[in-house]
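Right, I'll just put the structure down here and ask away after.
Of the protein chains in this complex, all but one are displayed in their positions.
Chain nomenclature is as follows: A, B and C, assigned in order of appearance, with residue numbering initiated at 1 for each chain independently.
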Amino acid sequence: MIGIGVIGYGYWGPNLVRNFMERSDATVRHLSDLDAGRLAVAKARYPTIVTSTDYTEMLSDPKVDAVVIATPVATHYPLAKAILESGRHVLIEKPMTDRSETAEELIALAARKGKVIMVDHTFIYSGPVRKMKEIIDSGELGELYYVDSVRVNLGLFQQDVNVLWDLGAHDIAIMNWLIGSEPLAVSAIGAAHFKDGAEDIAYMTALYPNNCIAHLHTNWLAPVKVRMTLIGGSRRMIVYDDMEPSEKIKVYDKGMSVTTREDIYRILVQYRAGDMHAPRLDQTEPLSAECAHFLDCIRTGATPITGGELGLSVVRILDAAQRSLKEQGRLVPLRGSAEA
Amino acid sequence: MIGIGVIGYGYWGPNLVRNFMERSDATVRHLSDLDAGRLAVAKARYPTIVTSTDYTEMLSDPKVDAVVIATPVATHYPLAKAILESGRHVLIEKPMTDRSETAEELIALAARKGKVIMVDHTFIYSGPVRKMKEIIDSGELGELYYVDSVRVNLGLFQQDVNVLWDLGAHDIAIMNWLIGSEPLAVSAIGAAHFKDGAEDIAYMTALYPNNCIAHLHTNWLAPVKVRMTLIGGSRRMIVYDDMEPSEKIKVYDKGMSVTTREDIYRILVQYRAGDMHAPRLDQTEPLSAECAHFLDCIRTGATPITGGELGLSVVRILDAAQRSLKEQGRLVPLRGSAEA
Amino acid sequence: MIGIGVIGYGYWGPNLVRNFMERSDATVRHLSDLDAGRLAVAKARYPTIVTSTDYTEMLSDPKVDAVVIATPVATHYPLAKAILESGRHVLIEKPMTDRSETAEELIALAARKGKVIMVDHTFIYSGPVRKMKEIIDSGELGELYYVDSVRVNLGLFQQDVNVLWDLGAHDIAIMNWLIGSEPLAVSAIGAAHFKDGAEDIAYMTALYPNNCIAHLHTNWLAPVKVRMTLIGGSRRMIVYDDMEPSEKIKVYDKGMSVTTREDIYRILVQYRAGDMHAPRLDQTEPLSAECAHFLDCIRTGATPITGGELGLSVVRILDAAQRSLKEQGRLVPLRGSAEA
Partner (left out) sequence: MIGIGVIGYGYWGPNLVRNFMERSDATVRHLSDLDAGRLAVAKARYPTIVTSTDYTEMLSDPKVDAVVIATPVATHYPLAKAILESGRHVLIEKPMTDRSETAEELIALAARKGKVIMVDHTFIYSGPVRKMKEIIDSGELGELYYVDSVRVNLGLFQQDVNVLWDLGAHDIAIMNWLIGSEPLAVSAIGAAHFKDGAEDIAYMTALYPNNCIAHLHTNWLAPVKVRMTLIGGSRRMIVYDDMEPSEKIKVYDKGMSVTTREDIYRILVQYRAGDMHAPRLDQTEPLSAECAHFLDCIRTGATPITGGELGLSVVRILDAAQRSLKEQGRLVPLRGSAEA
């Protein structure tokens, strides 16, 4: 039975607590939040959990083996540092930290302490993303040409980061994982419409090795939620629509080859040229699979799929994108980037 | 009865011929195409039209008042020049020409000859785009924050331009017209996956006055047709999905204001926060409205909505985007741009 | 603090337990299921609940004020009877019982005991259905012409009733409530494809007063979930698509009146003739609203919206439909039906 502490009971914290509480091989022993009202909500539902507005209390409970951080980004580094130094495993909400130097420091600290450091890039554990990884790794798509992601919704509520750090962290992790490498350079451009100056719309392009181009549209001023990714290869292409209730992943054949002018005209009025296939997807809650993986890594010492390295890479890309944003689209090479 | 000549009977030419033939105030007298097979197809359907592989024949028929150009982009300038010099009105398929200097020259020539020059930016005449223009001009959206367009499909068949010149010309015309001004600067980035080196994927960002940001995703390697535009304002937002059979235009209220942490969490799991309204749209074929407008301008001497100025602005933006593409996203200011 | 007992922890029971456990004015004290494995699952999550394979144990706990029945239909009557006789309020999963005589008997018993009897017709408490009720009651639709419901999915797993009793009970409750009356007669026809003889496809038509026709398609052999209701009135019409993530309720204007032959041809190629409006919907979990209402009725003695009368009416309609099914569509008048 692995003892868990959770810091932060805002939007995402309740999902983390629920998932660890539903398991038979772990339990949440401590919960901390600065807002006593939020703690009362949790207590009513989970009377056995010890709550406190002071997170350091859980660090003095020897039965707490691992701590989960679900707080604003700016606090990730100091909290994770304290947790690791106390000799505990740590699971950090995305993005890992707010600049790459601190992420690097945490990875080194975890290694020194022999503890698991994992970042909560939940989508990597979802049925659709795992199915796409399986399809890409099988070579079914052929050569990978592009990955295009749109992640937009009403959301001008995040206080300490811009929209790219908030929404984009998801897609950057997905892109890195699916493509299997890191970008060589990024370009980003955006706009801020409110007084605090943080971008509420941002576009990022990442140039990956082998002429694979990735692009990301993040937007907090959109009327509806859109989460759509197009992945193009030389043989097949994927449309991943996470808002679609039934068919989130569709795989399209490129269709017949075009040889005559009449072929071209025919293609131009069609919606698609080849067959489509929508595979059945694992419906397991992604966070549930992620929590199981975290506990596994604690028990076996394995490196998490979404460990420090992936978390750092996402922060490094966001760092570079931030610099490009300031220079309105200038291409920024990635320091130390390398194919995975 | 206005006499029309048409040059080019490829993908779009047949639609132009059909629309002019169905009118009672105009008729197509001449049709020219380099491919005799295409001319035979047209002749079977419209036995009264004189066909020729030499377009200059129509310029010696005094009953031809106006000529429509539906040929590859590189030929637009010499053809339009010859037509205007022969003292005829001209309607040019988009984009107007392949560089801004020649577009400027054609505008000057048309003015000197006192003839109508119009560019076939068909979408400007469509029910959905006209409805959006009406909504924006009414002030219903509030301050305009962004316009985001996606126009992707299988289409690696265009030989003489890249994907931005081909697909992007549509959206750039729409953006300029809806926003009512020209961008101050553009940034573009893309990738070419085939040997001829023309980009098959390209992203363009255009910075318009008043902090309005516009973005465009064009892609010839996409498995399905997507034509979607999001327009965000301070009060309301529009989703325009041209592939949607029934509800192409949806107008969303921003919804309730958010004051507490719980409000935020509630919003984050929702798809939208306010009411949505999908106005009935005029179903007239856009090209039919456009042809009527062209004939009107010929009769009255009025300046077309999609006249030389809009056509030139689109080419000027494409020119700048082309330079930015070569420098991988560097922001390129627009020469001579000004608010309309 | 109202003490709750729950009988049955299969598909629906866990949702009932969770909702009562999350409230501050009630708590689940006892849970009973014949399957000890299911009880262990519940116990891990809610350690404070007393579990037993014998439901009579909870009836000897004086702190249990009300019992919720979430068991197969055939057991509803004996369980509800025992609960009411023990002087407790009862909430029964739909359908209330498997024939109208026993439903009538339970209503009389609850009245005699002065206890609340409520049926778990959850959809009545959902945002979309409540919004439709509000629209219909406002007279916005005009005269009501028809209600057409489709509720189909893979589901050949229910053992003790046919598809109409299983899936149809939802829509019959919704129809009665929205129309505000009971049908005068019903016709039903269906087919059974497996050995036990219960219909896995069934169609039911119900003739309501004022020439309002209602129809229901239930099907356990459908490849995808469909839950769609069309409601037609003389002025406006509603499409309710419960699988649609964002716009479950769409209200359509009838559109312009048709006077000429050309108008007709124009209408025939269109998807719709008038504006559409999709109101924002309350996102509260329906079962949460229902549990709150049950507790309210217990405290105030009010009659539940989905009380015995509605539950009985649904069973009475299902009874009549069952007779019609046996006679392959013959119209069966409803005994004792009357406008609500």
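Keep in mind that, in the parts below, contacts are C-beta pairs under 8 Å (C-beta built on N, C-alpha and C of every residue); 3 or more make two chains touch, one makes a residue touch a chain.
Keep in mind that this is a model prediction, so the values were computed, not measured.
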Chains shown that the absent chain touches, full complex: A, B, C
Residue, one of A:Glu85, A:Asp160 or A:Asp275, that touches the chain absent here: A:Asp275
Identified contact with the non-displayed chain, of C:Ser32, C:Thr102, C:Thr122 or C:Ser187: C:Ser187
Contacts of chain B with the absent chain, listed as residue ranges: 21-22, 24, 44-45, 47-48, 224-225, 243, 245-246
Where the unshown chain meets chain C, residue by residue: 10-11, 35, 38, 145-146, 148, 150, 152-155, 157, 185, 187, 189-191, 193, 201, 203, 205, 207, 211, 213, 215, 217, 219, 221-226, 230, 232, 234, 236-239, 243, 250, 252, 254-255, 258, 261, 264-265, 267-268, 270-274, 276, 324, 328-331
Residues belonging to chain A that touch the chain removed from view: 245-247, 250, 253, 255, 266, 269-280, 283
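The rule we apply is simple: only the chains that are shown with their structure count from here on.
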Chain B and chain C, separation of their C-alpha mean positions in angstrom: 52
Whole-Å gap separating chain A and chain C, where each centre is the average of the chain's CA atoms: 39
Contacts with two or more other chains, residues of chain B listed in rising order: 250, 255, 270-274, 276
